[in-house]
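Take this structure first; my questions come after.
And then chain A:
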Amino acid sequence: MNDLRLRRARRPLPSRPLLLGCVATLALVLGACGGSSSDKKVAAGGFASGLPTDGQKRGGTLKLLGSEGFFHLDPGGSYFQLDYMVTYATQRPLYYFKPDDPKTAVPDLADGPPQVSADNKTVTVKIKSGIRYGTNKKTAITGKEVTAADVKYAFERGLNPSVANGYEGVYFPLVGADKAKGGPISGITTPDAHTIVFKLTKPFGATTARALVMPLTVPVPKSYVAPLDAKQPNPYDAQPERQAFTGPYMISDYKAGKTITLVRNPQWDPKTDFKPAYLDRIEWTIDADPNVAGRQIFSGTGLANADTPTAGAVKRFATRAKDRITFTPLGNRFVGVNTQRKPFSDINVRKAFAAALDRRAMLLARGGPLVGQLATHFLPPTIPGYDEAGGAKGTGADYLANPSGDPAVAAKYMKLAGFPSGKANGEKVVMLGENDSPAKETAQITRDAIASLGFDVSFRLLDQSTLYSKFCGVRTELEKIDVCGFAGWLPDFSDPYAMLTANFYGKSITAVNNSNASLFDDPAVNAAMDKAALIADAGDRAKAWGAIDRRLVDKVAAVPFLFDNVANIASKNVQGVVGQWIASWDLAYTSLK
Partner candidate 1 sequence: MTAAAPLLRVEDLRVHFDTDDGTVRAVDGISYELQRGRVLGIVGESGSGKSVSSLAIMGLVDGERARISGRVEFGGRDLLALDPEAMRAVRGNEIAMIFQDPLSSLHPFHRVGDQLAEAVRAHRDVSRAQARARALELLELVGIPDARRRMDGYAHELSGGMRQRVMIAMALVNEPALLIADEPTTALDVTVQAQILDLVGRLKDELGMAVVIITHDLGIVAETADEIAVMYAGRIVERAPVARIFSAPEHPYTWGLLASIPRLDAPRGEELVPIPGTPPSLLGLPRGCAFAPRCPYAQPRHHEIDPRAEPVPGDPAHVVACLLEPAQRRRLWAALRTPERA
Partner candidate 2 sequence: MARYILRRIGWTVVLLALVSAVTFVIFYALPSADPAVLRAGRQASPELVAQIRARLGLDDPLVVQYWTYMKDVVLHFDFGFSYQSGESVRAAIVSRLPATISMTVGALVIWLATALPIGVISAIRRRSLLDRVTMTGALLAISAPVYWLALVALYLFASDIGVIPIFDGANTYVGITQDPVQWFASLLLPWLVLAAGFSAFYARLLRANLVEVMGEDYIRTARAKGLPERRVVWRHGVRAAITPIVTVLGLDIGVLLGGSILTESVFNIPGVGRYAYDAIRTADLPAIQGTVLFAAFFIVVANLVVDIAYAFLDPRVRYG
């Protein structure tokens, strides 16, 4: 009587490769929409744009229905899509992506753009004055103004095990961080109350400056929070209603796994902020059943989804309430092949494989045009560099020209690889895949493509957790496998560095928790990435990373096949605004109608 129904895997935003968080339920959309709606229709729409408009209504309560809990609501630990939704509504990071522009971060807590030194090793940020802390219960910190020291402390406590920030070391190579252990970091100084200076161990300023949108930059007043940080578990995380809030809302009540309630922050001064903050109150149900939630949002009022809607809900909205569903691209999916082992160590075999792969069938197996668009390179549309890498058309590589695959091109490259017949002679290829739909179906399509090249594919399907924890994520195992599952990535923030390095940078090959699925370690590409990370100018940076993306396609670091679409649904009287860079509701912009 108590059979467990597997819920959708949590979709981690930044810290985990997409391969752990596939949106399995969207697969059913295929049957519903695949036949009737063409790419054009989806693109052109009829669907809600999810963009902010003039004259949105003020006031009211929005109810969110989600089926997933939070990981960390402490801004120092907040690192997942749902965590972000709350953190960005209740706290002010140094910079913010406005919902309609995922490529340009604007100063939020910061006053003006970050100043990066010529040597790229110092980043200086000015902080607005007049931003004050709001709290639920009156404390010594209530109404106190935010200072640069509070941002400094936020970075220091990030290295404290009771906060344990997941990305501080990746984007902020701070001087003295290695010795800090939660204590003062010598590389951060605050010349005055409204200036903070980050000193870096390497010329990494351009990337660091872009990472200042991350929740780690949210100010944390040391006098109030340090005593909490001494505790394990940290009350600043476990009881987030105790936080000192800077955003337009504050968490008034949180019951882990059940509900969270956001109310207006009385200390928030709209004059210091660009966010409209239309809603008076947000009531978020954490453990709603996704099937029921989809129906309730469809029929009810004042409701919206908190996390990925079910395929059934997407179908229902896409056919019967187009104006209340939005699709936002987020992240990429690709097939990684072992570039360090025969036969895929030969670039021509990789090209042949890319040409043989029926990527359109892969897209259909995942759910058709609604779930995403065919990818011809790696940077998705919301990330700078997408257009520079070729946009929707791609780089022009002949092995990716035909989305349904091209046997002639495949044969051409097989010949170049030293197979005169255009086919391999039954050489062994080891492939592992997931046994869940739709990953199973895409794995089978991949296997067929490899087999069509004349290889003898040894093919095995495993459950997701075993596959990635025992094989694809473990370097020593991965080295013995030619194709291991599927990979994909969601960027930590809207920047090509955050998008591409995890998967294709040589140094991101790690012993465990490996995210470089192709074991791709190309000195030229590594060098180009190192160089492009330093570029501060947005246009030059996009150009440089677009070029890297092209080079990855040239080298066939992997075979891209999908830029994901994330669906969001809302009730009739809700004007949902989607943060394009994160593909989920921006609660500071969403309103009732």
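Candidate selection criterion: all candidates are chains of the complex that A comes from, given by their letters.
Convention: a contact is a pair of C-beta atoms (placed from the backbone, for glycine too) under 8 Å apart; a residue touches a chain by one contact, two chains touch by 3 or more; residues count from 1.
Note that this is a predicted model, so its numbers are computed, not measured.
A.B. asks: Among 1 or 2, all from the same complex, single out the one that touches chain A.
C.D. replies: Considering all copies, chain A is touched by candidate 2.
A.B. asks: Which of the residues in chain A end up touching candidate 2 in this complex?
C.D. replies: 1-5, 7, 10, 14-16, 65, 69-71, 79, 159, 161-162, 164-167, 169-170, 178, 181, 232-235, 237-238, 255-258, 285, 287-289, 291-293, 295-296, 298-300, 465-466, 469-470, 502, 508, 510, 513, 515
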